[in-house]
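Below is a slice of the complex: some chains, not all, each in place.
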Amino acid sequence: MPHLVVLYTANLDAESDIAALCRSLADAMLTIRDEVDRPVFPTGGVRVLAYPATHSAIADGRDDYAFVYLNLRMGRGRSDAVHRRVGDRLTAVANAHFAPLLASRPLGLTLQIDEGSETFDAKLGNLHARFGAQRPC
Amino acid sequence: MPHLVVLYTANLDAESDIAALCRSLADAMLTIRDEVDRPVFPTGGVRVLAYPATHSAIADGRDDYAFVYLNLRMGRGRSDAVHRRVGDRLTAVANAHFAPLLASRPLGLTLQIDEGSETFDAKLGNLHARFGAQRPC
């Protein structure tokens, strides 16, 4: 955790640099701090994965609509204020990234943050160790 | 919201028109009405995204099994009756779409509806505005 998964209509790949969006979102996550000025997300825990849909149907289908769904799953137990701070920040990144398209084509964006409610959670691998003794999230 | 995400085995792309399934599901969502005859889903909020799996393993792997998972995430607060109405309708669409395959090949389908429990929710973009003053969902 956290995992930010971006599902979107494939028409955007020709009009927008979604790899750059992923990097911008990850960079924002790396700099967000909580009420006591600690990083909300450990460096090794920031993961943004984006998937254009192979097939899609949006609204009434009468135009070349585009759509982006950003879903962030965070570890449990952060305050509402932290959730809002993260949400506002990622919203700002998405809005800035898509500003040219929002001015020129039909495009919907939804950003939602979920708290995980997992019954089992294992972190494996060597990424966290590489970034030192940050608290996992 | 709502977002209907369809995850499926890639063997179906050669045998079924999944883009047409997406459109049929979206069309059904556009016409479902609640207890007081209002649309359950606003036009600009209907999004169906379908993803064939790059790799998969189904059941015991001894046959060319196919599988489709349809997951609809709706906004909170609709009645059980609305959830059932939506589920029954989408189930009927999926069953009709896959009827020829269900008669001729191994195929599993699961349809689940979740209520979102998001802690942050932002709707951006210009799709809702295009469809007028419908209540967002």
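Labels A and B are assigned to the chains in the order they are written; within every chain, residues are numbered from 1.
To be clear about the criterion, a residue touches a chain if its C-beta (ideal position, glycine included) is under 8 Å from a C-beta of that chain, and two chains touch if they have at least 3 such contacts.
What you see is a predicted model, and the numbers here were worked out from it, not measured in a lab.
Every protein chain here is a copy of the same sequence, 2 of them drawn, and the whole complex in this file adds up to 3 copies.
Quick note on the criterion: only the chains that are shown with their structure count from here on.
Look at where the CA atoms of chain A average out and do the same for chain B: the two points lie 22 Å apart.
Chain B makes touch with chain A in their complex at residues 1, 3, 5-6, 13, 18-19, 21-23, 25-27, 30, 43-52, 116-128, 130-131. Of all residues in chain A, only 7-9, 51, 53-61, 65, 67-69, 80, 83-84, 86-87, 91, 94-95, 98, 102, 106-115, 117 touch chain B in the complex they form.
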